[in-house]
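Note that this is a trimmed complex: some chains were dropped, and none of the rest were shifted.
For clarity, chains are labelled A, B, C and D in written order, and residue numbers in each chain start from 1.
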Amino acid sequence: MQDTQDAPPPSSKNLASGRKRPRPSLILSNEPTPGAPPGTLLVEDPNKPKIYLIDYCLEHIVEKWIDSVDEAVPYLTDDRPSVTWIDVQGIGHKPTFERLGEIFGIHPLALEDVVNVPQRPKSDVYPEQQVIICRMAQSDVKGALVTEQIAIVFGKGFVLTVQEEPSADVLEPVRERIRKGRQLMRTGGADYLAYALFDAIIDGFYPVLEKLSDRLDEIELDALRGKDGTAHLIHDVKRDLLALRRTIWPQREVANSLLRDGSPHIQEHTRIYLRDTYDHAVQVMDMVETYREIASGLMDLHLSGVSNRMNEIMKVLTIISTIFLPLTFIAGVYGMNFDTKVSPYNMPELEWRFGYPASIGLMLLSVAGLFVFYWRKGWIGNRRRDP
Amino acid sequence: MQDTQDAPPPSSKNLASGRKRPRPSLILSNEPTPGAPPGTLLVEDPNKPKIYLIDYCLEHIVEKWIDSVDEAVPYLTDDRPSVTWIDVQGIGHKPTFERLGEIFGIHPLALEDVVNVPQRPKSDVYPEQQVIICRMAQSDVKGALVTEQIAIVFGKGFVLTVQEEPSADVLEPVRERIRKGRQLMRTGGADYLAYALFDAIIDGFYPVLEKLSDRLDEIELDALRGKDGTAHLIHDVKRDLLALRRTIWPQREVANSLLRDGSPHIQEHTRIYLRDTYDHAVQVMDMVETYREIASGLMDLHLSGVSNRMNEIMKVLTIISTIFLPLTFIAGVYGMNFDTKVSPYNMPELEWRFGYPASIGLMLLSVAGLFVFYWRKGWIGNRRRDP
Amino acid sequence: MQDTQDAPPPSSKNLASGRKRPRPSLILSNEPTPGAPPGTLLVEDPNKPKIYLIDYCLEHIVEKWIDSVDEAVPYLTDDRPSVTWIDVQGIGHKPTFERLGEIFGIHPLALEDVVNVPQRPKSDVYPEQQVIICRMAQSDVKGALVTEQIAIVFGKGFVLTVQEEPSADVLEPVRERIRKGRQLMRTGGADYLAYALFDAIIDGFYPVLEKLSDRLDEIELDALRGKDGTAHLIHDVKRDLLALRRTIWPQREVANSLLRDGSPHIQEHTRIYLRDTYDHAVQVMDMVETYREIASGLMDLHLSGVSNRMNEIMKVLTIISTIFLPLTFIAGVYGMNFDTKVSPYNMPELEWRFGYPASIGLMLLSVAGLFVFYWRKGWIGNRRRDP
Amino acid sequence: MQDTQDAPPPSSKNLASGRKRPRPSLILSNEPTPGAPPGTLLVEDPNKPKIYLIDYCLEHIVEKWIDSVDEAVPYLTDDRPSVTWIDVQGIGHKPTFERLGEIFGIHPLALEDVVNVPQRPKSDVYPEQQVIICRMAQSDVKGALVTEQIAIVFGKGFVLTVQEEPSADVLEPVRERIRKGRQLMRTGGADYLAYALFDAIIDGFYPVLEKLSDRLDEIELDALRGKDGTAHLIHDVKRDLLALRRTIWPQREVANSLLRDGSPHIQEHTRIYLRDTYDHAVQVMDMVETYREIASGLMDLHLSGVSNRMNEIMKVLTIISTIFLPLTFIAGVYGMNFDTKVSPYNMPELEWRFGYPASIGLMLLSVAGLFVFYWRKGWIGNRRRDP
């Protein structure tokens, strides 16, 4: 049985202009007020979040946008052995989250973690559900890093995801696999869906790293030449890498804890797949560390490039100055007004027949001497022997 | 029953002029004299500390300023199941603390830790009470970090806090929650109050970090341009971050030990809430580390900015010098006094009809040549190809 | 019995032009699409991989190129106690790997690791086989690092290796030892062959490190002189070292886990030899770390060399400028046109008998003074006392 | 009963001229000869060490300088339950230490550690005594760090301390507390005295750190201005901090091991006090690490200050040069000798009525132009917009 509503795909690629959130690495937790009672939810947005529901089992699939979480209740309570995935896109509408807390029996502290972004990624086991806080990474059109918190709450027969923003997510391939009805995807249970979502989130770091790798490669040429503004580009990449590091380290711990701590909500069968996810998280972490080292190296390269440019400038100044100063001096000497009449010692050169050509010759000699000097130092020509 | 004295709120926001304590990170312990007997209390201040008492249970609340700790004894010894919170603001009055030691039976070594600030944050269990030494962080009006030690001593039915200074604290929201009579706040017991205070202290790091984040953002623009004085600003931020790090690391350990070591003074019910506090301590620590890396990066950015400025200065010097030196030389040549009368080889140009315009033309040619040279190097104009 | 086909040796040394894969350290995992189902194999290449089969026991050896993995099945299923080594060179031909999966019963996730390069080196135990993912390192003709993934799958009586590319490998010495019929090589079983391959891979890092050591030594001289382009060379070495480090660290873990975790596929007898391999992996790691420190030191050396060159340039400018400026000034003075007729105070020197020689003498004095000044500063001559 | 000899206090403050031992951090162990038999004692000094004896119990106290360790034997062997503290000041007199070894039955290897300074701080348990090797830190008059090894050997009823030098120590407050007859000090036993000595040694790091903190604060101003010689000051502080670090790290381990390993020579009652000492050792360690980071930051600050000074110098050179070069050029032009007679094109300006004022005007214009240029760049005046 196939009961698909032709809803628009939930992840319309509207990851807008770069730098919408200019400094992702520095965003602070939305702690309402220091000292507020535990379980306090942020209420910023009078608009309801967008909610996308997918309910599936081996034979059927329903997917649709719903207006209120209460519309999902029938799917959760019917007696078909289906998995119900409720994807809430946008945080900030207090009544919705209070209602979700009631429906799924979520602990106030867990609900706070889901809503008060950003939290440090983590995985907590509760009697009726497992709560995974993690963070999606995407690149905007300019290659800058954009991250977004996503909470995955799952238990028997349901998965609830809460995304920080309704903009593009990295979960569309999972929706597609559900739609295509691949065996395991339809029969693996809610924990397998949760694994698939978490795996898609970790996999989502790869294209982000690829963009960062491209940025690093582009910067290298500029760094080499000590080009102005390169330091800033490197600094921005380093900030993105710091943000990534802060994101991926705890997420690796999450993968590890899902894999090794015996959670009652995860079937043995699913655990095997988590090993693959864990490997990927470690690989991402490795790459982030490697990129950080490369970015540091680029800063050194840049500083050396700037010094080389300075050397270049000083060489030009030195060569031209030291060539013209003696010339000007010689011209100055023969511009002196000693009276040639009163004494044969007073600048007799001025009245020589070849006085002028001789002075020009002297100047040429001085230029030639300096040229040889600089050429031997390797400052001009090819005899690159360095000073 | 509501028996509130209309006392002024204890945290009058008098966190005075920035840099009152200029180098928080370098303050040393007030060890009286090396080798003094253990349990020695500092006696500096003849004035009594300010003491604020709150006594509450589900039905009633009393709050008032008291003059002497002995006024608190009736609240501690009455047979109502209330929690008594005694907030001592200011250390240094020896008799008060000796009396507190007697009333609560505090071990001399613990009392020393409470009074002889600063101590490294820590949590010690004693048979009759738990002693938590921690450190509040606040920003002064200039955004500089101000930290203050606060000791939380709690046992059955009482919480004693000892603040280093009577100036503003971060505990007001907790007092407000007690006043509002929120269920758990009134019924959770002394350990829940202690948790709430500790949680408020950790939460209090967020606004401080936000200020530091603003300072880092402001510095970035200056660093980029290599502006004078930026290195000092970065150095000051780094010192504040070092001080924060020294503060938050052991505080995270305190949270962890409260959470995991089975203290007899903490109910199971309260322990769940400590997990949230622990998460926040870890997040603060993460951010401090990230900010430290960013501050280091800013120093690199600044050094590169200074080098760029130097390049700029040298370029101006080089371009102007090398343009005028040849011109001056040409003018010098035609200022020579070779006697045109004695020989046709002696500067016949001086007597040409267009001698002067020709020399000016020669000068223009030299200028044009250098312009092309520098333009091709990218030192002038838009053809930014760099040297 | 000796049944050797005279096949060409599989490792034709065709490790082509340097920088074919220009940035080995930044290559990302070939994750097909983020969120793809687990076990997805990459299908890029319509051409079949090259497959080399060696089947041997103590008495006989067969080796030949085969066109399809199915040709290997008889060697696997015959009842001779031989070891069958199937070396697949090149990934990307999906049907081949699906067939391999069937023949050896490889788990889809393991097969994904074998094919979707690069993976982080690791060792996984499955009921019927052990899967080792590792990475060969070789130097190309220019000394640049080239790495390639190789998977070693082994179980009872068979070893399957899958190389990323058909180009040169480091396994030829092992093939040679099999051909020579050395006792243990022929009788040690499949696990001993797997050890020998892994050992050859680790040993293969030594010549690579030797090349890097040569590159570091060559760079040192250039760094010392602050030669242009040296920073880039150092940066490239550092990238290669980062790539090596990312490769050898997990490979050391693999060696350790093979040595200590009691895998059912490894005989006690073989385990002793793995200790030697582990020692070598640690030694390689040590050397990589040492080289990294040396490369960092070279960057410092280079920056200091660049500064020295700048000092040299500035000294030349300063010495020549400051020698000629006073001279030009003196010449300028005696080029002034004050009217000697109107006053005895107006430049009477111009009419002295020895006015001109006196002015020249004054100039020589000024030059001599500066020479002495610079000589005492150690800027010229041997009196190297430094400024 | 009070039987005090009026001996001069043993710690005459004779910590002489700074830099007596110029590089404390680099002092090597006085290993007699590599390969010497274990237990070899250094014999350098024919003079006997100074020895101060204090024998006390609750009721009485004896203190006096003794000439030979044998004078102490009666106090050790009498049947009064007193504690005997023998403080040997100065190492190097072999017979004294051989005799001490006999009297207290000290293992040759332990005796070697006591005498052959410096040793790494450590704590070893022997059947009859506990040997603590530690290191006192003091500042000399110039604020430079001076460290000295002190060994504390204690067992039932005795404490033996061996100081490296007879100069000032940090133990006087302990002697004072013994004299004052404070309860615990007199009744706590030998292990309590050993604790008190160790605590005084750790406490002794605080004033040293205070001096270092002052030095760091003084340097900051110089670093900011890039003043000559600052790098050297920073380097010296760093060396002192390195020496402190090498000293305090193992001493923290000593505190920890005394606190946690159940030594038979330490009473439970004393162990509580060791926790306080441990806290202080950790705090000292924290501060040393913080100071090290600050010192590193100061070097960056200094380098940036030096660059700023260079910028300043270059700006002066650039501004003055570029202002005078055009002026000199204009003057040079009108110093040319083109013959105004032969052609109306030959410098007719020279014969204009206002030729000279016009040329001066031209010069002023050029100066004004450059002033505007530099003012807009922010190099002169207040319009600090930076280049």
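Operating definition for what follows: a residue touches a chain if its C-beta (ideal position, glycine included) is under 8 Å from a C-beta of that chain, and two chains touch if they have at least 3 such contacts.
Worth saying up front: this structure is predicted, and the values here are computed from it rather than measured.
Visitor: Shown here are 4 copies; how many are in the complete complex?
Guide: Here the complete homo-oligomer in the file comprises 5 chains.
Please note the rule applied: only the chains that are shown with their structure count from here on.
Visitor: State which chains count as neighbours of chain A and simultaneously of chain B.
Guide: Shared contacts of chain A and chain B: no chain.
Visitor: Note the rotational component of the Cα superposition from chain C to chain D, reported as an angle of 0 to 180 degrees in steps of 5.
Guide: 145
Visitor: Over half shared or under half: which fits the residue numbers at the contact of copies chain B and chain D, same or different?
Guide: Mostly different residues form this interface, as fewer than half of the numbers used are common to both chains.
Visitor: Centroid from C-alpha atoms only, then distance chain A to chain C, rounded to Å. What do you get?
Guide: 27
Visitor: Just how far, in Å, is the C-alpha centre of chain D from the one of chain A?
Guide: 43
Visitor: At least two partner chains per residue is the criterion; list those residues in chain B.
Guide: Residue numbers touching two or more other chains: 303, 307, 310, 314, 317, 321, 325, 328, 332, 335-337, 347.
Visitor: Thinking of each chain as a vertex joined to the chains it touches, would you call that graph a line, ring, star, complete, or other?
Guide: It is a line, because the chains touch in a row without closing up.
Visitor: Between which chains is there touch?
Guide: Every touching chain pair, ordered by label, is A-B, A-C, B-D.
Visitor: Help me check something: in the complex, which residues belonging to chain D touch chain B?
Guide: Within the complex, chain D contacts chain B at residues 170-174, 177, 182, 184-185, 196, 199-200, 203-204, 206-207, 209-210, 213, 216-217, 220, 224, 272-273, 275-276, 279-280, 282-283, 286-287, 290-291, 293-294, 297-298, 300-301, 303-305, 307-308, 310-311, 314-315, 317-318, 321-322, 325-326, 328-329, 332-333, 335-339, 342-343, 345-347, 379, 386-387.
Visitor: Tell me, which parts of chain A touch chain B in their complex?
Guide: 23, 25-26, 28-29, 31, 33-38, 109, 112-113, 119-120, 122, 124, 225-228, 230-232, 235, 238-239, 242-243, 246, 299, 302-303, 306-307, 309-310, 312-314, 316-317, 320-321, 324-325, 327-328, 331-332, 334-337, 340, 347, 349-357, 359
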